[in-house]
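Worksheet for the structure shown next.
Take a look at subunit A:
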Amino acid sequence: MVDMLTISSNLLYASFFLYLIATFFFGGTIRDREKGSSQMAGNIGIVITIIGFLSQAGYFFTRWSASGHAPVSNLFEYTTFFGMMLVLAFIVLYFIYHVNWLGLFALPVALLLIAFASMFPTELSPLVPSLQSHWLYIHVTTASLGQGILSVSFVAGLIFLIRQVDQTNKSKHTSWLEFVLYVLVATIAFIIISTTFSAMEYEATFQAPVNGQEAEITYELPAIVGPASGELLSTEAMSPLFSAPEWMKGQDAAKKLNTFLWSIFGGVALYGLLRLLLRKRIAASIQPMLKRVNPELVDEVAYRAVAIGFPIFTLGALIFAMIWAQQAWDRFWGWDPKEVWALITFFFYAAYLHLRLSRGWQGTKSAWLAVGGFGIIMFNLIVVNLVISGLHSYA
Partner candidate 1 sequence: MRQINCECGHVNPEGTVLCESCGKPVEGNQHIDGNEGEQLLNMRYDGTARRSQTYNRTVVDKVWNFFSSVKVGVWLIVTTVIASAVGTIFPQEMYIPPNVDPATHYQDQFGLLGQIYYQLGFHNLFTSWWYMILLAMIGISIIIASIDRFFPLYKILKKQKPKRHETFMKKQRVFGRTESEDVDIERFKQNLKKQRFKIFEQDGHLLAEKNRFARWGPYVNHIGLIVFLIGALLRFVPALYIDEFVWVREGETAVISGTEGKYYIENKDFILETYDENDERFQDAIQNQGAPIPKNFQTDAVIYERVDDIVPGKEPELEVLKEASAKMNQPIKFEEFALYQASYQLNEFSEMTFKIHDKEDEDTNYGEFTVDLTDPKTEYELGNGYNVVIENYYPEYEMNDGRPVSVSKFPKNPAFVFNLYPPGESEPETSFLGIGANIDASGDNQYKLGLVNFDVRDVTGLTVKKDYTLPIIALGGAIFMIGVIQGMYWNHRRIWLQPKENGVWIAGHTNKNWFALRRDIGKAVEGTRIEEPVDQFEMKS
Partner candidate 2 sequence: MKESTLKKKQKRLIFRSAMLLVMAGLVVFAVVSSLGGEDAVIAKGEKAPNFQLKKFGTDETVDLRDLEGKGVMLNFWATYCEPCKDEMPYMEELYDKYENQGVEILAINLDSTDIVVERFLQEYGLTFPILRDESGQVMDLYQIGPIPTSIFINPEGEIVEQVRGALTLSKLDGYLQQITPE
């Protein structure tokens, strides 16, 4: 059993590095002016991506056999799987359009997701009775595949914006685009900070009242913000700069706020560093690399991803979800936050399609919508799970 788990996590590491290597090959395709060698690099890139995907599939099934259930039952497992589905969606669209630039951006997003996933507890967790159903695999995998494909639309939208937004002047477009890139950078910062402190085995334990009872809360990051009326127990830890407001009541509310603040500040630092090095906006520095990319094609890939992903998402995240909810909780719809956000995602992409088909929203507008859609998907994954809890709360 435990051996299986070791194999499984090694396969995940392997896939992570394969995706990383593939990204560099796709990067090579953009720089090279010679068509032949560029195509060569692209072919190698996609082959490595596929091997990486198979390796991650290996992780998935070995972990399945180790735990006895499909590994989509906690935040680590789900986010990892989401990354895997993003890669799958990329592979599918690669074979439809043969575009290398998509890999250069899609794989880093997948890498980010997988790295982000491993910041959550990775141990095997047993299934509570409501999750013990075949619909767990059917619903979660389909929903996740749909989200993965929709995320490719975000990737293409981002490429479109970096390619098309006029960088000669500061505008709303440039600022928002920098903000999106900042969020990605902040995610990297969060991963670096968490990994560093967990390698140092940093711990700061507080005693604080939680729902009227004294409880111990352990931070894995130095406390910028401590729990409301908390008392630091660890001797060698940094004492918090300030305390969380009283209304933050959950067991880990202050701890989550602390992690959030670290990510924001880490993101600012990292982003600032990049700006110093590049001496211009990040998007402006990437833009020249994309000069040879055909914007109409990018726009079409973004749209195609929505066209393919929307039905799959609807099937997995709404229809299969309803069938399962009917079985497990005797109602197919309960206005649980996660359900509502799935519905919001559905509505959002429905609006995207209507705006595009009937009102001619193409290009930049459409690309911004794709970015917004991904924002909603990530909100549903992270904020709804960690902040707004409900029946689906993994954490």
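Just so it is clear, contacts are C-beta pairs under 8 Å (C-beta built on N, C-alpha and C of every residue); 3 or more make two chains touch, one makes a residue touch a chain; residues count from 1.
On how the list was made: all candidates are chains of the complex that A comes from, given by their letters.
This is a predicted model, so every value here is computed, not measured.
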item	value
From 1 or 2, the one in contact with subunit A within this complex	1
Contacting residues of subunit A [partner candidate 1, same complex]	1-2, 66-68, 97, 121, 123-126, 128-130, 132-133, 135, 164-166, 247, 249, 295-297, 299-300, 303-304, 307-308, 310-311, 314-315, 319, 322, 326-332, 334-337, 340-341, 343-344, 347-348, 350-351, 354-355, 357-360, 362-364, 384, 388, 390
